[in-house]
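Heads up, one of the protein chains got dropped from this complex, but the rest are sitting where they should.
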Amino acid sequence: MSKQVVFQSAREMPPMAISLNDMGFNKTGGWRYLKPVYLEKLAPCRVSCPAGTDWPRVLTLAAEGQFIDAWRLIRAENPLPGICGRVCYHPCEAACNREHFDGAVSIQALERFIADACFDLRPETHQREPRSERVAVVGSGPAGLACAYFLARQGVGVTVLEAAREPGGMLRLAIPSYRLPRDILDKEIEDIAALGVKFQPGTRISSHVELEELWQSFDALFIATGAHHSRPLKIPGEDNAGVMTGLEFLRSVNADHDIEIGKRVIVIGGGNTAMDAARTALRLGAHPTVVYRRTRAEMPAIAEEIEEAEQEGIEFIFLAAPRQIRRVGNTLEVECIRVELGAPDASGRRRPVPIPNSEFVMETDCVLKAVGEEPELPFLSESMETSAGLVIHNPKGLLEREGIFIGGDAQSGPSTVIDAIASGKQAAKAIQLYLQHGHVRPPKRRDKRSLTEEIAFEHLNPDYFTPAPRADAPHLVPSTRTASFSEVKGAISREQAIAEAQRCFSCGVCNFCDNCRVFCPDVAISRVDSAYAVNAEFCKGCGICAEECPRGVISLVEEER
Amino acid sequence: MSHVNFTVPEVELMGSGHLGCQGCGATLGMRYVLKALGPKTIVVLPACCWTIIAGPFPYSSLKVPLLHTAFETAAVAASGVRAALDVQGDTETTVLAWAGDGGTFDIGLQSLSGAAERNENILYVCYDNEAYMNTGIQRSSATPYLAWTTTTPKLSPKGEPKKDMMGIMAAHRIPYAATASIAYPDDLVRKIEKAKSIRGMKFIHLLSPCPPGWKISSELSVKLARLAVQTKVFPLYEIEEGTHYTISVMPDGIPAREYFTQQGRFSHLREEDTERIQKIVDTEWERLLDKCRDHM
Partner (left out) sequence: MKAIATSTKKVITGNHAVSYGAMLSRVQVISAYPITPQTQIVELLSEFCANGTLSARFIKVESEHSAMAALIGASSAGARAFTATSSHGLALMHEMLHWAAGARLPIVMADVNRAMGPPWSVWTDQNDSLSQRDTGWMQLYCESNQEVLDSVICAYKVAEKVLLPVMLVLDAFVLSHTAEPVEIPDQELVDRYLPPFRPLYRLDVNNPHAFGGLAPPETYMELRYQMQQSMEQALSEWERADEEYGELFGRRYGLIEPYHTEDADLVLVTSSTVTSTARVVIDELREQGQRVGLLKIRLFRPFPSEAVRHALRGARKVAVIDRNISFGAGGIFAQEIKSALHNHRGLPIFGLVAGLGGRDITPATIQEIIQYAQAHDEPEDLVWIGVKR
C-alpha cells in the first residue's frame, strides 16, 4: 500500500513541488457513515412461483442465448419446464414488476422456448453418490414426478408406481394434447427416468394391506395419487346413459378410445376439467355448451383457457344450475333453473340462489359432469388421517406410520400442475430429512442473510430500462384449431426469446451490469470472480452505487464503528 | 437492448484516496475522461476543485503527468505543453486542459479564446459544477438562472441565464465541441475518443453535479446529471467545425421541474418561476433543434 512521504529536511526534498507517490495512504473510508452492501432481494416472479424458480437468473442466461444453462437452472427447481411452459397458470407473470412499466415479461413463453430448445438434450446424469435408501412414490403425476426427481438427484433409489399403463397421471389422462403434446410429456418423464428412477406402470395400490407391504419393502413412501374422483351433481338422472364425468371423457379421448358423444354436448361446471372437456368435445365435432352456476368472473378455470374456449366459439350459459336430467328416447333433457348470486359461502364466493319459476329445459346428446374432483385414498387405514403436513398421523398426533408422506392433489384436492410440483419437491426435502435424521424438522439456517425481502417496482431504477414490447406466444387461429388436436399455443422465435429475456429487470438480482463499478467516484468497487467487492479503505459511502443499481441489489446500511 | 449497460475502458488512471467530496461529479468525470484517453495523456489543471482533489505535494491521485497552473491559464499552459511535445517529436500524447466553470466561463475565457482561435491541438474539458465550489459556492457566469449561491442569496437569486459557452466555442469554428454528462459515461467516452482522434482544438462541456454546492444528497449526483439531460435542461450534442450540430442523446422530455425540485439550491423557486424556466428550456431546445436542422 502507498505510504506517506516524510521529509526530514529541505535537503531531502525535490527542488520543486512534484509528486512522489499516489494518494493511497489517504484512507477515505473513514469519511463513511453509510456503507453499501450487496444484498440480493427476492424477485416477485420467484416469490410467486410455487416451485421457486429463480427467474431473474434463468432469464439472464437466456438473454445471453445460453439456453442450455437456463434450462439446467430451471430444472434446479422444477423438472417439468416443457410442461409448465405450456399449461402453467404463470403467477410469475402476474407478479412481474415490468407490468408497471410496459407489460410483464412473457415468462411462460420463455420457459417453453428454453425447454424446447433443449428437447434433444438429455440431462446430465451425474448426481450425488448413490445412497442405500430406497423410496417408493405412488402415483406419477406432477407431484410424484417432482418428488422422484429431487430424491434421485440426491442419490436416493426411487421406484414410481403408476396405476395407468403409462406414467404422467393427470398430465396424460386429463390434459388434452392440444395443450400438452405427448412428446413433450414423454421427454420430461424420460429425463427423470434417466436419473435412475424406476417406473412401474400398471401397478395400483388399492388396499391398506398393499400399502403395508410396500412400506415394509422401502425406507419411505410418498403418496401422490391425485384427485381422480369426480364429485356427483347430486340431481336426479345423473346416471342416465349419455351422462358421464368430464374426467372419464377426457381419459377416454386421451387414451385414443372411441367414444360416442353426438353433436349436442352440455358441460356442467366452470373449472379446468370443464374447459378441457368442452374444447375436446368441440374438436371431436360436437357443439358444446357450458352451463355454470355463477358468472364468468367466478370461474375457477385458468383465464387463458376460458379465453381460448370463447375464441373457439364455445357457448356459455352463466347463472344456471341443473335440477334434473331426463332421457327421452335418443335425447337427454337437462332441466336447469336460473340463479342469482347471494351472500358469500364458505369458499368466499357468492352463493347461487335459485330464482323461483325460472326453470328451462335444454336438449342434448351428451352431458359431461365437471363440478370438481376429490382424492380417493382407499389404502389408508381407518385410524390414519392426512393433515396439513406431509406425514400421516393418527388422531392423537403421534407418528403412527413413520416414513409415509403424502402430497399433490391427493393431499390438497384438485390444484394446479405447478402446485403439485411444489408439493412433490417439498415432500422430497422432508423425505431426505427423514432418511438422514429420522425427523422432518428443517435444520436451522446458518446464513442470516437469507433472502427475505421482496423487491417492489419502487425499489428499481427504471431509468436504465428502455421500453420494449412484450412478445406473446402466437396462437393458432380459432378456425384451424378446432379441426384437430394440434397444439393451440405456438412458440416464440429464438430472436424473440433473447429479446424477451432481455426485458427482464432482474429484480433484486445482480446481473453484473457494472453500474456500481462504473459509477464509483472513488474507484472503490471491483469485480472479483463472480461478485463485486467494495474496498472499505476508500469507499466514502456516497451511495451512488445503490442509487444507480437498476435492480435494487445494493443496500446502504449504517456503518458500525 | 432493454438494459442500458455502459462499456467504458478498463484502464484506471485516477486512483483512490483522492480528496473529492462524497458523490463528486467532477471526479467521475476525470475518471471516465482518463479512461478514454489512456496513459499517454498530460493533464493541465488550473485553480479549481481538482487542485485539491488531485492531492497535496508530494502526492498525486492521477497516474498521468499533471501540471498545476494559475486560474486563468488552462488553455494556454496546455498550448505550451503541446508546443514543447511537438518540438520534441511527441505528437501522440494528448494534452488535456481540465478546468472548472469559473476557470473556463470567467477568468480563463480569454486564454481559452486565444487557444481556440489558434486551433491549438489540445483537448479542453470544462467540468461545470455551475459555481465557484472550491471557494465555497459563489456564483459564476455558468450558474443557472434563479439559482442560489452564497453571493446570490435566496432573496436575490441569480438573475441572469447561464452563459452560452458552447455558442462561444462554436463561434470560434473549432473542429469539435460537445456537451457531455457524467450520467452517460459511454457517450462521454465516445466523445473523448473522437476528440482524441481529431487534430486541433477540442472542447467538451461536461456537466458535473456538486452535492454540497447544489444542496443534494451525495447519492443523487449521477441521477441529477441524467435528469438534466432528460429534461432538456442540459442537452447532449456535438458541434463539428462550429456549424454542424448533432444531438447525441434524445431527451425523454420530462418536465424541468423534476430536475429543479430535487435540488436545495432551487428550493425557493415558486410555481411561476418553474413555469418561466420551462419556457426558457423549451425555447432553447427548439433553437438547438433548428441548428441541427440547418445542417441536415
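Each chain carries a letter (A and B) given by its place in the written order, and its residues are counted from 1.
The rule we apply is simple: a residue touches a chain if its C-beta (ideal position, glycine included) is under 8 Å from a C-beta of that chain, and two chains touch if they have at least 3 such contacts.
If you're wondering where the values come from, they're calculated on a predicted model, not measured in any experiment.
Of the candidate positions B:114, B:161 or B:175, contact with the unshown chain belongs to B:114.
Shown as candidates are B:76, B:183, B:210 or B:269; the residue that touches the absent chain is B:76.
Only one of B:9, B:65, B:200 or B:242 touches the absent chain when the whole complex is considered: B:65. Across B:51, B:104, B:129 or B:221, the single residue that touches the chain missing here is B:51. Contact between chain B and the unshown chain involves residues 39-42, 44, 51-52, 54-60, 62-70, 72-73, 76-88, 93, 110-111, 113-114, 117-118. Although one chain is not displayed, chain A still touches it through residues 7, 9-10, 13-20.
Just so we're on the same page, only the chains that are shown with their structure count from here on.
Between chain A and chain B, the centres computed from C-alpha atoms are 52 Å apart. Note for the complex: chain A touches chain B at residues 2, 5, 7, 13-14, 17-28, 31, 463-466, 468, 499, 502-503, 513-515, 518-519, 521-524, 535, 537-538, 540-544, 546-548, 550, 556. On chain B, the positions that touch chain A within their shared complex are 1-6, 8, 12, 14-20, 22-25, 27-28, 31, 55, 57-61, 63, 66, 185, 211, 217-223, 226, 230.
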